[in-house]
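A single structure is presented below for examination.
One protein chain is absent from this view; the other protein chains keep their places.
The block that comes next holds chain A.
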Amino acid sequence: MNLDFPQIVPYIPFILQGIKVTLLVTLISVVLGFIWGSILALIKISKFGPLNWLAVAYTSIFRGTPLILQLTFVYFATPQLTGYNISQLEAAVLTFTLNSGAYISETIRGGILAVDKGQWEAAKSLGVPYRRMMMDIILPQGIKNILPALVNETIALLKESALVSTIGLADILQNANVVKGTIFRYFEPYIIAGVLYYVMVMILTWFAGVLERRMRRSD
């Protein structure tokens, strides 16, 4: 074995810089994906025929093709199709939003359908219009049920965000790649990247646990 951690020490701050990009892509995509997923879920449980069909088809496509293909497609095909020169960050956020929206919509749909039917009936019997009923009565209860699942989705997204290195966005993995190319050592930069991802995932997991315990207490 020849390990040489002292040699990599000067490069550690550079790898750490990638955290910013990794977190940025993850957080923006989770928030936008949540909004987009909520809209898709509402369409799926509504009775608008064609829109409903579109939402189901959309989910099927985004869950049925590789994420790395979607990312490559958005980054390289967007300029060809629209002439717009999409940046790496934009492509990353757009892809992850569209993709996580598809997954989150299924989670939210399940959460909504798990809300007691009596809640719908009570709201209806008070003359509450459908939209208000959804926003004020059904969604808040449905989302509470699925909060732990949403944190898990965030964890998955955080790990998958490493794919953005394939389009050259300077996240943790990409910066580790750069260091590897500079000092011609593999083990040290990648082990540092691995530790960084693991610590971030553990923090989120801990947060999910706290959330779950708190919710159980309020029931």
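The rule we apply is simple: a residue touches a chain if its C-beta (ideal position, glycine included) is under 8 Å from a C-beta of that chain, and two chains touch if they have at least 3 such contacts; residues count from 1.
The rule we apply is simple: contacts and distances are computed from a predicted model.
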Worksheet item: What does the UniProt entry say the missing chain is called, choosing from "Potassium-transporting ATPase KdpC subunit", "L-arginine ABC transporter ATP-binding protein", "Transcriptional regulator" or "NADH-quinone oxidoreductase subunit A"?
Response: "L-arginine ABC transporter ATP-binding protein"
Worksheet item: Who touches the missing chain here, A:N52, A:T78 or A:Q141?
Response: A:Q141
Worksheet item: Of the residues listed, A:G83, A:G127 or A:G181, which one is in contact with the missing chain?
Response: A:G127
Worksheet item: In the full complex, which residues of chain A touch the absent chain?
Response: 116, 118-119, 121-129, 132, 136-137, 140-141, 144, 218-219
